[in-house]
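Note that this complex is displayed minus one protein chain, with the remaining chains in position.
The first chain written gets the first letter, and so on, giving A and B; residue counts start at 1 in each chain.
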Amino acid sequence: MSSEQTLSADVVIVGSGVAGSSIANELARAGISVIVLEAGPRVDRQHFVDNFRNLENKPSYQGPFPAVPWARHPPNQMTPNEYLHTSGPNAEAYQQVYLRMMGGTTWHWAGCAWRYLPSDFELKTRYGQGRDWALSYDDLEPFYYQAEVMMGVCGPDPAKEDLGSPRKQPYPMEALPISYAAQQFRKLINEKTPYRVVHEPQARNTRPYDNRPTCEGHNNCMPICPIGAMYNGGYSVYHAEAAGAKFVPNAVVYRIERDSANKRVTAVHYMDPDKGSHRVTGKYFVIAAHCIETAKLLLVSADDQSPNGVANSSGHVGRNMMDHTGVQVTFISGDKALWPGRGPLETNVIDNFRDGSWRSERGAYLVHMVDDNQVDLATQLAISKGYVGKDLEEQIRYLAAHTVRLFSHNEALPDPENRLTLSKTNKDILGIPHPDVYYKLPDYTVKSCEHTRGVFKDLIGLMHGTDEQWTPGYFPQDHPSGSTIMGTDPKDSVVDGFCRTHDHENLFIASSSVFSTVGTGNITLTVAALALRVADTLKKELVHA
Amino acid sequence: MQQDRNGLPPAEWCATPNAMRLNRLMRMARRDALMGGLGLSVAGLFSSAQAQTAQTAAQSGEVGRFMAVSERLTDRTTLDSRIGTALYVGIVHANPDRQAKIQALATLLENSKPTSAAEFARAAEHEDPSLKEVIHDILAGWYRGVADGKVVVYRSALMFDITKDAVYPKTYATGGPFYWVSKPPEVARPTGKPALTPSPFVIEPT
């Protein structure tokens, strides 16, 4: 079935998350016509807030977002699950979750808006590991700032707290005042260890910003900020629509059509939920569909011209899958009451392990002290210990006040063997294969995680901790990257330094899938900065033309 | 269906978070199948079948006995009977054998007249070790607000009542911007002892 009507625009974008919608916003404001095709539906906040409260397993941050059948996303981080199938020695460590809907996965991020370190872009040159990016920190710096203004990022005064990523401008908003628990943690680390705790830069309002309110500390950044104080891609969707961009929900792109020379993309084809097929033409195309779905789309689009998939002459589409696979522990501090869970979720980071000469041997990482309400966990723990009645209530209070949770983001390396392929057995209702991922943690990451465990054990000792609960194995951080890796050589990479595919001159990719290394900071700000740089390139080329 | 899984007893296949989650999902799937086509809720509270259970239970005094058991187990004298009714229906729906066991607890309560939750729980486990699981269900119901793998109450769960001077239930924080900078109350190390034997504790997976 084919639609009579052909949609057309200067730029056609696949995916409405932070990458796709911010490009659409920039282009529409420059008077360029834009169509954004989003596989998932339109959504709204109030229903997610209601869903969260009705959710039995509150820590399950996919829980409030049951997917639509034509654009499934992983229902949880379990192996196996009904959508993303992982295999290999560390299958459980790559059980990523993400959201397919208008605005994308930032509906349930924690707002951590890190810039990468300059060294993250030169891992090969500096430490002989992994790869170098095809761009430098300085190339990206102006776009980092643009992304910070777009999202509304609060952060520390660089003169007082240098986070290692040089800034030409201060943060758009002042740093968030930190909670009592975080103050105590900071004090302990600063006084009793060689490490330091820094303010985490966050896309969160510390004052009214962009018609959204100041954070009120609902402690629910993940899975849903109930008041809109934290940025999500939905805002960029709204702003882009106001500027004239056209968004088509429930449009599942399944084919990328090229010209006879296979040099230019001529159209993308999408299916609606009823399997009706539609063709959308344009001058430029941007795939901004999340690391996993972007690679999946390029592979699904394989045809006679490109039997291994679109933009895949290198064979690297779907390879080099990375994440911040980490370590997580929860324990009961024997020191004074901290009462975590007052204020936003993630505000404090030990950043001493983000860079160092040892990076030639083992991966970098950062450590989050999670400021997460622990009342429910305390209750479950106290009941399992056998307490009842008044004694139970005293235990709940004590445990909730003394629970500490730490987790880490440990750096992976791009290994071509860590690979996304199309499922041969599972397809969605539109007939599109599910993604399969083989994953084996690089030794580099395993060594890093071992180091982290050592540091965590020291910290547990320092806080006189008991009741350690280590999350079994390795902990996926939902920061998948590398599946359409960036590089200067078309033989071993998929896109160039401007995120343009080597194979197709008018096809760009805006996603963490282009990352050449994954560094340690949360990936979203870098995704946004790269996307804004794509928008900048497109504006120049379209205006020039 | 729980029992069907690989023929293994729950203790063995509940060992990992993943397995625990699968167990829960399977339970939910079974419940959904049972509930399918039963129609819309009555009074916005229960499915019609559950509403009937609730009504029957209330008439027969089951809920009253559940409330008495609950008050003793929580060392509280005023529990909300609307919540209690919903919890009772959920607990019995998840595991029909709980109906008899709750009545057994009620009988024990009436006969032995324990003066504290700890005394009552200790006596119950002594009489029948399987009563521990029922006590866990009842405590999880009141303190966590869940029964039958579903939320019965969220913000009204007792765990938030106990901690309301320090933290808010997520999404219901009304301290105003930056309230979190202030110092929360200190908490003395509790001196009470467990009344029941310990059970494995597994953090729910996400």
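Following the convention adopted for this analysis, a contact is a pair of C-beta atoms (placed from the backbone, for glycine too) under 8 Å apart; a residue touches a chain by one contact, two chains touch by 3 or more.
Please note the rule applied: contacts and distances are computed from a predicted model.
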{"item": "UniProt protein name of the chain not shown, from \"Manganese/zinc/iron transport system permease protein\", \"Thiosulfate oxidation carrier protein SoxY\", \"Alcohol dehydrogenase cytochrome c\" or \"ABC transporter ATP-binding protein\"", "value": "\"Alcohol dehydrogenase cytochrome c\""}
{"item": "Given A:226, A:318 or A:340, the one touching the chain that is not displayed", "value": "A:226"}
{"item": "Option from A:174, A:272, A:361 or A:428 whose C-beta touches the chain left out", "value": "A:174"}
{"item": "Candidate in contact with the missing chain, chosen from B:57, B:152 or B:196", "value": "B:152"}
{"item": "Positions on subunit A where the hidden chain makes contact", "value": "25-26, 29, 40-56, 63-68, 99, 101, 142, 145-146, 149-152, 169, 172-174, 207-214, 216, 218, 226-228, 234-235, 238-239, 242-243, 250, 532"}
{"item": "Touch list for subunit B against the chain that is not drawn", "value": "41, 44-46, 80, 82-83, 86, 150-156, 171-177, 179"}
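By our rule, only the chains that are shown with their structure count from here on.
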{"item": "Euclidean distance of C-alpha centroids - subunit A vs subunit B, Å", "value": "36"}
{"item": "In the complex with subunit A, residue positions of subunit B that touch it", "value": "16-18, 21-22, 24, 72-75, 116-118, 120-121, 135-136, 139-140, 143-144, 146, 149-151, 154-155, 158-160, 162-163, 166-190, 192-201, 203-206"}
{"item": "Subunit A to subunit B touching residues, read off their complex", "value": "49, 52-62, 76-79, 92, 177-180, 183, 214-220, 224, 226, 330, 336-337, 339, 341-343, 373, 375-381, 383-398, 400-402, 469, 471-472"}
